[in-house]
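Here it is: the structure, laid out below.
For this depiction, one protein chain was excluded, whereas all remaining protein chains were kept in their positions.
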Amino acid sequence: MQHIIPHNILSQTITKRPAVSHKGTYGRVALIGGNQQFGGAIILASEAAVNTGAGLVTTVTAPENHASLHARLPEAMVVDWTDLPAVKEIVRQASVIVIGPGLGLDSQSLALLKLVFASVTRQQVCVVDGSAITLMAEHDVTVPNHSAAFILTPHKKEWERLSGIPVTEQNEERNLLAKEKIPAAVVLKKHRTEIFFETDTYLNPIGTPAMATGGMGDTLAGIIAGFTAQFQPKDKALLAAVYLHSLLGEQLGKSHYVALPSKLIGLISRTMKQFET
Amino acid sequence: MQHIIPHNILSQTITKRPAVSHKGTYGRVALIGGNQQFGGAIILASEAAVNTGAGLVTTVTAPENHASLHARLPEAMVVDWTDLPAVKEIVRQASVIVIGPGLGLDSQSLALLKLVFASVTRQQVCVVDGSAITLMAEHDVTVPNHSAAFILTPHKKEWERLSGIPVTEQNEERNLLAKEKIPAAVVLKKHRTEIFFETDTYLNPIGTPAMATGGMGDTLAGIIAGFTAQFQPKDKALLAAVYLHSLLGEQLGKSHYVALPSKLIGLISRTMKQFET
Amino acid sequence: MQHIIPHNILSQTITKRPAVSHKGTYGRVALIGGNQQFGGAIILASEAAVNTGAGLVTTVTAPENHASLHARLPEAMVVDWTDLPAVKEIVRQASVIVIGPGLGLDSQSLALLKLVFASVTRQQVCVVDGSAITLMAEHDVTVPNHSAAFILTPHKKEWERLSGIPVTEQNEERNLLAKEKIPAAVVLKKHRTEIFFETDTYLNPIGTPAMATGGMGDTLAGIIAGFTAQFQPKDKALLAAVYLHSLLGEQLGKSHYVALPSKLIGLISRTMKQFET
Partner (left out) sequence: MQHIIPHNILSQTITKRPAVSHKGTYGRVALIGGNQQFGGAIILASEAAVNTGAGLVTTVTAPENHASLHARLPEAMVVDWTDLPAVKEIVRQASVIVIGPGLGLDSQSLALLKLVFASVTRQQVCVVDGSAITLMAEHDVTVPNHSAAFILTPHKKEWERLSGIPVTEQNEERNLLAKEKIPAAVVLKKHRTEIFFETDTYLNPIGTPAMATGGMGDTLAGIIAGFTAQFQPKDKALLAAVYLHSLLGEQLGKSHYVALPSKLIGLISRTMKQFET
């Protein structure tokens, strides 16, 4: 059944923090991505996660990106993605894993994707974004059934690769059919983003073309991570994340020709505060 | 015929974004430059392009500049400029290429210039700036006829090198004569910048000496790239870019003794928004 | 005896600077920590110390963190932590030493901890934080008696490791008993942080769960360093530091869902000014 994300989704989802709590209460997020060329993607995703209030954030990325990550975001920890035992341990400890922003398509990227898919457990959320989706399509890697709460966040071209449905032929019916074979929530990013759950489908009623710029999808992945790490139930947290992302884009787009991801991220925490209940 | 850029050039050029669009709609910009000494130049050009709203921006530069680029601008992708096959691929995919800011004058720089000139096609815009112009003069590299929409952005000293006309002898008549031999639009940067097209010449009526500072030309190159990637026709987009650059300099110069490029860049997106129609 | 930190602790502690003074008047702080994975921790601690007004700040950290430290904080000096003779000299000159934020648990970390514990003198303050506390517990390193004014800043889990009291069994009585064996002030970080001195105990009456996020403890360590470097008596300076940290968190938490350390640090100097007497 097709629904529209309700405009009060944020106040429904964002809870006041309990007085007695500590950083562990707000989840551990591991973000894996950022090769030599696409380091900015994982930096933006990490910044977004930290700014939602995720308790502990670790970025797993190519060593080339460590200095720039820390220069922007000292709140994050960082792990060299070629150090697989360390990556495994970080994945094990995480409540939410994001894999994909700027991950790239080479063998190192594929090895990391497989490591994550082989390691995640039912207690964890796993967000699969960007190149990770392309890798799945290219190498026939499938979402491991029932192993974790998976969330896939393809844009239309990535969805074409994964589902086999050409961009021009994508419609609700065919998307749903393809989606049924994937044991994951699917966030199909476009003008009006759609979110496919097992039986229900949600349409995001807001957004602006000012958001059509590089890094915007990576930012969404980070917000989803932060929300699913902190809020219950997970499905609602996902919808709220998608909605907040577009709301901030609209806000920024009122005064700016382009809504840059790094600016949008700076609005997350203030705006969340306005909706906490 | 000599014209003056009309004061309504921005509202004539900057269009509201169509609701249904994606980052590809707003162009792919590749910026090539930034050796070990002049890394700041390509960083500023890239920041300018991102802030105009160019859809996807890739910076091709010396590895020494990757960390600082990402620390300032996670929205950009980055490619090591010694990896020529990768550079070739980035150039092929781009709708607009900028070559020159901080490029330097050595053999590596020359090889990149030649690669770009040999690769560009009619569908592309190619902005040639800074050291790339000096390289052309020093090595007798000429603009490949009819291969792309070329835009050259020399300051007076660079124009002397390219045209052979000494700075003190540059005037409209001699500039036009020299320009006729170059199949490109020429932006001659000075107190009142002139833009030479095939038959028409435009004078930029605004600007301020507060803009006379290092990095300002690189910033203009980035704005030109972002505008020609997004707006039609290309000639108008070029005029609008030149005008916006000076308008922002004037704006900043009202309250600051010097209009620093990094500050000017921060005003691009807000100001563009005010003129979109 | 159990006290509550009085709400006027800041005006009691923060003194107007004497007109005739120089940077040496305001102390020399050395901060030691930040391995490859946890570089952000020592960066945040250093930023906090600089922003309180500490006269001269040197950060001793892994070389991987030097560029990001300077990109954020050019006011700090930096020393490679593998250069032990240089570290020894920095420790010798310091009025306050912080060891622990992002220090890690390997042999290099342990060697640095032992070097500090062997070097400090009665004239110095030594703040022991984060991994340094875990190292003490794991390797039976004890606070050197009477050698310096030691301040330990464990969170509950670290306190469990050091005191042997499980988190769930920690209460005032048992904490005091364990504390008696340690010749140091102990700041037990939690919902309502407690500070144990030799005979008196203080409860921090303020704070907010918006502060429950990675890097917050590192930030406190830096504020403590800056306050004990500048203000007398040391015990009061410590209480004031704890109070200011929570006050800023509350301030930020009024408008933000999460109080990020880097934002909190930006409020230190302005807020201190309001309380100077």
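Chains: A, B and C, in written order; residue numbering restarts at 1 for each.
Simple rule for what comes next: a residue touches a chain if its C-beta (ideal position, glycine included) is under 8 Å from a C-beta of that chain, and two chains touch if they have at least 3 such contacts.
This is a predicted model, so every value here is computed, not measured.
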| item | value |
| --- | --- |
| Touch with the omitted chain, as defined above, among B:R17, B:H155 or B:H245 | B:H155 |
| Chain not shown: contacting residue from B:I4, B:L84 or B:A212 | B:A212 |
| Options B:R28, B:R72, B:K179 or B:H245, residue touching the unrepresented chain | B:R72 |
| Option touching the unshown chain, where A:I14, A:I32, A:V50 or A:A71 are the choices | A:A71 |
| Those residues of subunit B which, in the complete complex, touch the missing chain | 36-41, 43-44, 47, 64-65, 67-68, 71-72, 155-156, 190-191, 208-210, 212-216, 255-258, 260-262 |
| Contacts of subunit C with the absent chain, listed as residue ranges | 14, 17-23, 25-26, 50-57, 66-71, 73-80, 86, 268-270, 272-273, 276 |
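Simple rule for what comes next: only the chains that are shown with their structure count from here on.
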| item | value |
| --- | --- |
| Chain closest to the middle, measuring from C-alpha centroids that were averaged per chain | A |
| Chain whose average C-alpha position is farthest from subunit B's own | C |
| Inter-centroid spacing, subunit C versus subunit A (mean Cα positions, whole Å) | 34 |
| Length of the line joining the C-alpha centres of subunit B and subunit C, rounded to whole Å | 49 |
| Residues within subunit A bordering two or more other chains | 67-68, 71 |
